Structures are given as structure tokens and as C-alpha cells.
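One protein chain omitted, others in place.
== chain A ==
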Amino acid sequence: MCLAVPGKVVAIDDSTDPLTGLIDFGGVQKQACLEYVPDVRVGEYVIVHVGFALQRLDEESALASLKLFEELGLLEEEFGDAWAQAAKEAGTP
């Protein structure tokens, strides 16, 4: 139940109190309370838990993490011990 899932804001209903919007979770759409992310805009992603958007997802941070993961190991390949690397790939300790 503590699961919170990312979804895309597809509509915001300004007339509701508390503020409500329609969130798309990869095809499944559900209403969620947007009161805690009042300045969120349609098209942005939020983390939703038990019907409440708790936080907006920051695209820049997401891309930065993925870029970091991409680069992991590259430095080792570039400057590391080629013999150790070859032995590791061959499965010998």
C-alpha cells in the first residue's frame, strides 16, 4: 500500500476543492488530488500514492541519473587494467 507510482497529468479540474486532476498511468487513468502540487501543469509527471500526487518528477534529475549510469564503467574501460578487465570478461578471477 505504500507504493507510489509515477503518472502523467492529463487534465486538471480547477473547479474542485480539493484540487483534482486526471492522471495517466501507462494507459490506466485515475483521478488524483493535486492539492499538494498546486502549480503542476498538464503534461508533467507526478508520484501518486493512495489518490494523492505527492511530488512532481524532475525530468532533469531523471536524465542526469541515467547519464551517470551510462558513464559508469567507461572510465575503467578507458584507464583501467586491460588484463584484469579481460580476465573478468573471461570469467577467471
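Just so we're on the same page, a residue touches a chain if its C-beta (ideal position, glycine included) is under 8 Å from a C-beta of that chain, and two chains touch if they have at least 3 such contacts; residues count from 1.
Convention: contacts and distances are computed from a predicted model.
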I want to check something: the complex is missing a chain, and I'd like its UniProt protein name from "Hydrogenase formation protein HypD", "ABC transporter permease", "Acyl carrier protein" or "Tryptophan synthase beta chain". "Hydrogenase formation protein HypD"
Absent chain, residues of chain A that touch it: 1-4, 6, 8, 18, 25-26, 33, 35-38, 45, 47, 49-52, 54-55, 57-59, 61-62, 64-66, 68-70, 72-73, 76
